[in-house]
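A protein chain is absent from this complex, but the other protein chains hold their places.
So, subunit A:
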Amino acid sequence: MTQIHFTVNGESKALEAPPMKRLLDVLREDLHLTGAKEGCGEGECGSCSVLMNGDLVNSCLVPILQAEGAQITTIEGVAITEQLHPIQQCFLENGGAQCGICTPGMILATHHLLKKYKDPSLLQIQEGLSGNLCRCTGYIRIFNAVQAAALAGVAE
């Protein structure tokens, strides 16, 4: 077991964990943050996406020791108050979420994308979300939601 200190959604956390335990499992089992989902468990589906020091990562592929000292943002930390984040609101209004399994990852990938490109082209949106698989929407409504979020100027 190793002592881990890191920041999750702005709160500093200290816990003991086996150093190779996946960040995804620490979030879900130790911190009870179940927004990040396990889909494939091999970095292909993106349903476990979180931000680590501002970068989009698959939390199923991060050993917790490598998150030591890191700033992690999960879907639970995107809406700071009771109000939805504008990206979430855009997904809701555009039908960008159906069953919801991929949605936390899609929102975080969108967050990361809009930080890089304030006004992304469709191609940039498709690339930015290429690691996030959705089996419900057919993606068009998701792309619409991202474009709406870009129009709303949600980038920080």
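The rule we apply is simple: a contact is a pair of C-beta atoms (placed from the backbone, for glycine too) under 8 Å apart; a residue touches a chain by one contact, two chains touch by 3 or more; residues count from 1.
By definition in this document, contacts and distances are computed from a predicted model.
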item	value
Choices "Amino acid ABC transporter permease", "Phosphoribosylformylglycinamidine synthase subunit PurS", "CO/xanthine dehydrogenase FAD-binding subunit" or "Fumarate reductase flavoprotein subunit" - which one is the UniProt name of the chain not shown	"CO/xanthine dehydrogenase FAD-binding subunit"
Hidden partner chain, touching residue among A:Gln66, A:Gln89 or A:Gln147	A:Gln66
Contacting the left-out chain in the complete assembly, out of A:Met20, A:Cys99, A:Leu122 or A:Leu151	A:Met20
Touching residues on subunit A - with respect to the absent chain	2, 18-22, 25, 41-44, 46, 49, 55-58, 60-63, 65-66, 68, 109, 112-113, 127-128, 130-132
